[in-house]
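One protein chain omitted, others in place.
Labels run A, B and C following the written order; every chain starts at residue 1.
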Amino acid sequence: MELGMIGLGRMGANMARRLARQGHQITAFDPSPEARAQAQAPGIGPVGSLSELIAALPSPRILWLMVPSGQPVDSTLDQILPALAAGDIVIDGGNSNYKDSQRRGARLAELGLHFVDCGTSGGIWGLEEGYSMMIGGAPEVVESLRPIFASLAPSPTSGWGRVGPVGAGHFTKMIHNGIEYGMMEAYAEGFAILHHKREFDLDLHQISEIWREGSVIRSWLLDLTAAALEKDPGMTGLEPWVDDSGEGRWTVAEAIALDVPAPVITMSLIGRLRSRDRDSYSDKLLAAMRQQFGGHAVKKG
Amino acid sequence: MELGMIGLGRMGANMARRLARQGHQITAFDPSPEARAQAQAPGIGPVGSLSELIAALPSPRILWLMVPSGQPVDSTLDQILPALAAGDIVIDGGNSNYKDSQRRGARLAELGLHFVDCGTSGGIWGLEEGYSMMIGGAPEVVESLRPIFASLAPSPTSGWGRVGPVGAGHFTKMIHNGIEYGMMEAYAEGFAILHHKREFDLDLHQISEIWREGSVIRSWLLDLTAAALEKDPGMTGLEPWVDDSGEGRWTVAEAIALDVPAPVITMSLIGRLRSRDRDSYSDKLLAAMRQQFGGHAVKKG
Amino acid sequence: MELGMIGLGRMGANMARRLARQGHQITAFDPSPEARAQAQAPGIGPVGSLSELIAALPSPRILWLMVPSGQPVDSTLDQILPALAAGDIVIDGGNSNYKDSQRRGARLAELGLHFVDCGTSGGIWGLEEGYSMMIGGAPEVVESLRPIFASLAPSPTSGWGRVGPVGAGHFTKMIHNGIEYGMMEAYAEGFAILHHKREFDLDLHQISEIWREGSVIRSWLLDLTAAALEKDPGMTGLEPWVDDSGEGRWTVAEAIALDVPAPVITMSLIGRLRSRDRDSYSDKLLAAMRQQFGGHAVKKG
Partner (left out) sequence: MELGMIGLGRMGANMARRLARQGHQITAFDPSPEARAQAQAPGIGPVGSLSELIAALPSPRILWLMVPSGQPVDSTLDQILPALAAGDIVIDGGNSNYKDSQRRGARLAELGLHFVDCGTSGGIWGLEEGYSMMIGGAPEVVESLRPIFASLAPSPTSGWGRVGPVGAGHFTKMIHNGIEYGMMEAYAEGFAILHHKREFDLDLHQISEIWREGSVIRSWLLDLTAAALEKDPGMTGLEPWVDDSGEGRWTVAEAIALDVPAPVITMSLIGRLRSRDRDSYSDKLLAAMRQQFGGHAVKKG
């Protein structure tokens, strides 16, 4: 099929490449000339503007947005919507908040356009292994895009699916990331305990490799963990500083809004906040309180 | 090799079977005649007593214990140790506490016997897929058992290894199970949020299948989850009652003893306690406190 | 001073009473005739409509809203604002979200009216003991209301204060309630452990009384807890079902928005959600997963 890819960052460029390799014809745009140059490949034709991209696509147009979530998505829509025609399809493959996707879906529907939200998992490995895609949108619209999803997915019939109406795709991807937070933290805590058990002098990389085969906790995240442990088992080159990218806090907010107790996902998020709270006011106040009531030992700053 | 398998429950019987299939000769004992009868297979010779088992094995004897952790291990040792000879090897393949294994290792060493603790993961699937094994013991003793571990493992050179001295095997397995608790809870919370998002009417089994291919959270536990969701997506036939088998609480105790913060593994354990606390005293007291200070709504029992 | 009290529920009626006892003249309104009849007292003149209340007050008018948070506050404002004159003061003494208070403050400011948000703590005990009040608003406006706050507070010079601009009062009250959640849960957990330590056959009411004098954990919440334990130490008459009234979840959301780790306040909220999740989907899924990988014991529903 012919598809316009908007946003040629790591994810967008790789997805364009995977689609082109499987015979799709991609018109691609990114505001950065370097990104456009790097994206050049058989089957991928970078263009210098959004209007060129829109002009180059046959009707009904298929546009895949792979831009940072939040304002960039809305601003891209502001630019392209006036030039689109009824029946055109806009897919947001990024990490948008599902409520934004619902809002955008309504906006496009008023214009006679179709909106599809596609939560995309797989990171930089998706180019070779395929992407897992959770898709929200009208059934017939999603069905019309089948050749595209089939090419991006690990196999034509697995690793992707329409999960519900507009918004359901990004909602499902949000939960996916919440689970990811919890799993990552579980592994990190486990390896930290192993690391601190000095008396056994354990080889954490070896253990991660043992677990990769046959164990109950084998997983792709464990494969990545093993790769990280192989490079630097003592984690000497890194700061204990863990970023978060939004989906974790959205998941926590959603759990609370739905009255669903999610202590582990929540504590995973809070652990990341804690990693960046280097001069914790609450811990200093606790030290001060202890000093007040018992003259307990306090470390002076 | 020739090996005596003591304990023919689900795990022990399957391990004997996998060993026999790969050409090892297994003498097997279980106090239950039914278990002995069911274990009968080419390469497996059940015997009616521990003394027969010991008598049947060539020197140095290799005995693999696959009995419930705790007292049964000690009581089995009480029975077999007097009949063993210097150089014989006893492997505990069960879920023993690593401190018990250290104690037992010292006990056997005083008698000139070798003790090996082998944390074994894989459950009922190990028979076909192989077991992941984390092994503690003297290097040359573990090396002498290589053919056995190579046959039990998913492949001769992966999924198993000596991780340290006696105790290190069960220690590593304990942490493995702690991580498992955290991962299971992360999935469970994520699916619970999906389940409660009524407006999207999500198909949880479908989503689990999508995630199995290409997603960041694909894992063997997710494969099992998908199987469970396929059978009964509404979980209608189950009580919300989650048992725990010891390793989780040992992991939490170890983390605290080592001053390692492990909030997610800990909350996973507490969640299981909570699942069985059906008439929570603390929640009733909270309701009573709210009643005291504000005349808040309270559900009468 | 003369003040119009809008809302004669438990809190509003008691506050009117406390003000009237100290010589203020209260015009009072509630949509319920019963509430109006019950509020009748020396110094309190109930009226049958908001317009009568507004007409009865001298300029600049002082109106105290004590209505449920959320829509009722906005709808009351919709009714009264058209009848107010520049310089009039509206105080919201309820549990509004501070962002709503900021929005309402801006709305009133455009009309030349003053808005004051007063977070009020004390529950049904405030009538006798006085209320703790955290106040947001312009300094001179709050200062002009000093006689009112001085009368409502435990003493004229303590237990109340202007903490910042409009919104700061309800923000501070929100955090107060978040802390309250954590403290309540800490007591509840402690008493639950005592309750389950059957071998000591502890008298929980006695222990609460001991702690009330001289201990590090003495507090007003402990006084209430002791009263509840005296009435029903076994908590036999209550369901383990704990409601939450909004401020807890707002506190959790705010902590996350500010990147402040607040695990205890958060877990207190999640504990309340859990108390109402009687047929936990996540726990059922955990049981199903355990069944999948190990044939573990599962309670059939």
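Quick note on the criterion: contacts are C-beta pairs under 8 Å (C-beta built on N, C-alpha and C of every residue); 3 or more make two chains touch, one makes a residue touch a chain.
A quick note: this is a predicted structure, and the numbers were derived from the prediction, not measured.
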Would you mind listing the shown chains in contact with the chain that isn't displayed? A, B, C
From the listed residues C:L3, C:L63 or C:A153, report the one that touches the chain absent from this view. C:A153
Taking the entire complex into account, which one of A:A106, A:L238 or A:A257 touches the absent chain? A:L238
For the chain left out of this view, which of A:M1, A:A56, A:A138 or A:A188 touches it? A:A188
Absent-chain interface as seen on subunit B, which is shown: 216, 249, 252-253, 256, 259-263, 266-267, 269-271, 273-274, 276-277, 280, 282, 293
Subunit A positions in touch with the non-displayed chain are 10, 123-125, 184-185, 187-189, 191-192, 195-196, 221, 224-225, 227-229, 231-232, 235-243, 245, 263, 267, 271-272, 274-275, 279-301
Please output the residues of subunit C touching the missing chain, sorted low to high. 121-123, 126, 129-134, 153-155, 158-161, 163-165, 167-168, 171-172, 175-176, 178-183, 185-187, 189-190, 192-194, 196-197, 200-203, 206-207, 209-222, 251, 254-255, 258-265, 267-268, 270-271
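Just so it is clear, only the chains that are shown with their structure count from here on.
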Looking at subunit A with subunit B, do both copies bring the same residues to the contact (over half shared) or different ones? same
Round to the nearest whole Å and give the separation of the Cα centres of subunit A and subunit C. 39
Just curious, how far off is subunit C from subunit B if you go by their C-alpha centres, in Å? 48
Can you tell me which residues of subunit A touch two or more of the remaining chains? 216, 259-263, 267, 270-271
